[in-house]
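Can you read through this structure? Questions will come right after.
As you look at this complex, bear in mind that one protein chain is not there, while each of the others sits in place.
The block that comes next holds chain A.
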Amino acid sequence: MSVSAVELERRRVRRSQSLRRALLATLATVVFFGVVGLLVTSSQGWPVVKRTFFDPHSAVDAFPSVIKGFGLNVVMFLVAEPVILVLGAAVAIVRGTRSAALFPLRVVAVLYTDVFRGIPSILLVFLFALGVPALRLTGVPTSLFWLALIALVVSYGAYVAEVFRAGIESVHPSQVASARALGFSNAQTMRHVVLPQAVRNVVPPLLNDFVSLQKDTALAGAVGVFEALFAARDYANFHFNFTPYVVTAVLFVALTVPLARLTDYLGRRSLGGRLSGVAR
């Protein structure tokens, strides 16, 4: 394909412009982090901080027990997430029902979201882990791991229910009118028209909640579940070295960054979709 001289010149200029921009970005980054690094490492307390927080020996030493604990965090998250999704969706759907027979269920759903959204997650973890075993109920798990996990499910379920409810309310009212006009029942309208659109709208905020859930699995450590933070604290208390905390932090970052990026990506994509689909 032949290209005119003007276009060739334009391409040359664009290439040199982007080269210059890349150089500037690199330079700025090196200078910025160099200055920050210099400021930190030249501070008076740095040698002590370096020894207690960034000690390679302690990092290696503590790693096996921290990573083992981190396995629990990951398992908790993987088990809790689907359960929370189902619970949240169920509560949101119940709140949207109209039938008179379901009135008591609606009351329960409203109470549930109001109460459990108001209680700090860490407090719920304490209440479940310490309170439930004291009840001595048969058939109820007594392992701290499961009790802490249930506390997180209950706490996040209330949030996710509200996210779903917002998603349901964001569906254009004409969609509901159209479904009704076609003779759909309330349940059919919900299932075929409202929910599919609501779910699509709430994917980014839901992922956001899950990033926060991943981190909050560390709350289980507060009642003695041997997850990553607890393992790190165990090591730190014993060896007077805080490096395992930094190791734990790095592990959590490594876990949440992919999800956070996915959230951004989906958020942008759904925004684009909404902008291009205006004249529906």
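As a working rule, a contact is a pair of C-beta atoms (placed from the backbone, for glycine too) under 8 Å apart; a residue touches a chain by one contact, two chains touch by 3 or more; residues count from 1.
Here is the rule we use: contacts and distances are computed from a predicted model.
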### Task
Name the absent chain as its UniProt record does, using one of the following: "Electron transfer flavoprotein subunit alpha/FixB family protein", "FAD-linked oxidase", "Amino acid ABC transporter ATP-binding protein" or "NADH-quinone oxidoreductase subunit D".
"Amino acid ABC transporter ATP-binding protein"
### Contact partner of the left-out chain, one of A:Val193, A:Leu206, A:Leu219 or A:Val247
A:Val193
### Message
If I consider the whole complex, including the chain that's not displayed, which of A:Leu39, A:Leu137, A:Ala177 or A:Val257 touches that chain?
### Response
A:Ala177
### Query
List the chain A residues touching the unshown chain?
172, 174-175, 177-185, 188, 192-193, 196-197, 200, 276-277, 279-280
